[in-house]
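Written out below as structure tokens is the structure these notes cover.
One chain of protein is taken out of this complex; the other chains stay put.
We call the chains A and B, going by the order they appear; numbering starts again at 1 in every chain.
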Amino acid sequence: MSAIAHRAPRARRFARVVTATGVALLVTACTPMERTGKMQDPLSQGDLSQVAPAFARYTSQTVIDGLWKWPQLSARDRSIVTLSVLIARNQTIEMAFYLRLALDSGVKPAEVSEMITHLAFYSGWGNAAAAAAVARHIFAERGIGTDQIPPADIDPLTLNEASERQRAQAVGENFGLVAPGVVQYTTDVLFRDLWLRPGLAPRDRSLVTVSALVANGQVAQIPYHLNRAMDNGLTQDEASEVLTQLAFYAGWPNVFSAMPVFKDVFAKRPT
Amino acid sequence: MSAIAHRAPRARRFARVVTATGVALLVTACTPMERTGKMQDPLSQGDLSQVAPAFARYTSQTVIDGLWKWPQLSARDRSIVTLSVLIARNQTIEMAFYLRLALDSGVKPAEVSEMITHLAFYSGWGNAAAAAAVARHIFAERGIGTDQIPPADIDPLTLNEASERQRAQAVGENFGLVAPGVVQYTTDVLFRDLWLRPGLAPRDRSLVTVSALVANGQVAQIPYHLNRAMDNGLTQDEASEVLTQLAFYAGWPNVFSAMPVFKDVFAKRPT
Partner (left out) sequence: MSAIAHRAPRARRFARVVTATGVALLVTACTPMERTGKMQDPLSQGDLSQVAPAFARYTSQTVIDGLWKWPQLSARDRSIVTLSVLIARNQTIEMAFYLRLALDSGVKPAEVSEMITHLAFYSGWGNAAAAAAVARHIFAERGIGTDQIPPADIDPLTLNEASERQRAQAVGENFGLVAPGVVQYTTDVLFRDLWLRPGLAPRDRSLVTVSALVANGQVAQIPYHLNRAMDNGLTQDEASEVLTQLAFYAGWPNVFSAMPVFKDVFAKRPT
């Protein structure tokens, strides 16, 4: 008996969202004037069927009407995972569709804004710049103004000083002489600034980070960040289903390389 | 005495193909209307010489008139490897040229269609979607209709039940509790569905998979899939020359990281 068959859709709110966006699947909202880079435009479901009918069917049945509806992970979390993959891998072509889906699934514009900023540090400055250009377009399309976006200067969350001191000491002892600039920026800008911005909850910031790590095959960095994610409230069941979502959007090989690391982190955590 | 000097071109059919496509090297067939994203258009050989004459010469002499003509691997297989790299790394700009070259080298439209579907799972959903948009354009340009494309539903190849049961059991024992969703989809959708689609022979499906793994530096996943490729009929000499093709298209570092793994797989196979 297939476990997949048992993955009954319970997330009714999401079902409505998917129905609403279903017809627009993979279709951009570009005007004709904008659609000139034709070969790089995403295809409609109908056009997709002209080229790869099996891929079109997997997309509609297995992914959109299957994966996205399983209750093991909310559609909001799935959107955060998927958007993180696309930003971390600079896949701008698909980004518009999934950014709209994220907003429709309960990810706030403020959270999108913070995700982009966060991934500047965790996947590279150019990735965030490219994502910002797509977000600018979608925000304009939806009339999302700066009143919905966190300002640059903002009251930070309270830092766990003991935990941060321990982290900084370990990294400083290990790499302080190898790369003092990296070590200093990691403390001053990442852990005492970026991670304390309240526009994206620490649990979600961790979800973004872990998704980006798996998406780029950076397995060596998973243990610290998966533990941090679970300290920040991500459950083991959620982390497990994040891997399912990542299998489709970051590819099976990245997930098969990440699974032994997840297994090891799960096993070593106090229960 | 250089082994390269000994790489005498014997593949005459391919020589004609390259001559025919040579003048179009790296030139798209876009109409002026479509060429607006100018900085992202591939250059003609002449334009390339304005910017990087050495790169232009390596492209024409070392790669097109050299590498592609060596008989150690057919032009068809080289096309499958190269197209797999471009799809797996989302390099849409170069894809049109190499998709046309693939069709000219004996890769069937049906096989292109299945490659895209296959790489949705092995490199990520967004990669396949971007590739499908390029393929749609080339198929239209060549008048390739859905009669040449495998439908979504199709009689599957016969499954090797014993081998698949062994694979599923090993993965289930290892990761069944860590990521039940991944494990279940791997069995139900990948190995009992995708891999059995007859539009792309198992040997070629493996060639696509191994190429994608090397192209993205996913060395941990190479042993299983290289063994599977050789079980499916890829010879050691072919696998070896796949590395040469990958050196140019996925870069030397990825191949130097893959060579120890290939060496180990070769050494451990029963002869």
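In this text, contacts are C-beta pairs under 8 Å (C-beta built on N, C-alpha and C of every residue); 3 or more make two chains touch, one makes a residue touch a chain.
Predicted, not measured: the structure shown is a model, and the values here were computed from it.
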Full-complex contact with the absent chain, from A:A130, A:V208, A:L234 or A:A258: A:A130
For the chain left off this view, which of A:F55, A:F139 or A:F248 is in contact with it? A:F139
May I ask you to list the residues on subunit B that touch the chain which is not drawn? 2-4, 7, 26, 36-43, 47-59, 62-63, 70, 72, 85-86, 89-91, 93-94, 215, 217, 240-241, 243-244, 247-257, 259-260, 262-263, 266
Considering the whole complex, not just the chains shown, which residues of subunit A touch the missing one? 28, 30, 33-34, 36-37, 40, 90, 92, 96, 113-114, 116-117, 120-130, 132-137, 139, 146, 149-154, 174-175, 178-182, 184-186, 188-190, 194, 197, 212-213, 216-218, 220-221
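In this section, only the chains that are shown with their structure count from here on.
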Chain centres from averaged Cα atoms put subunit A and subunit B apart, in whole Å, by 28
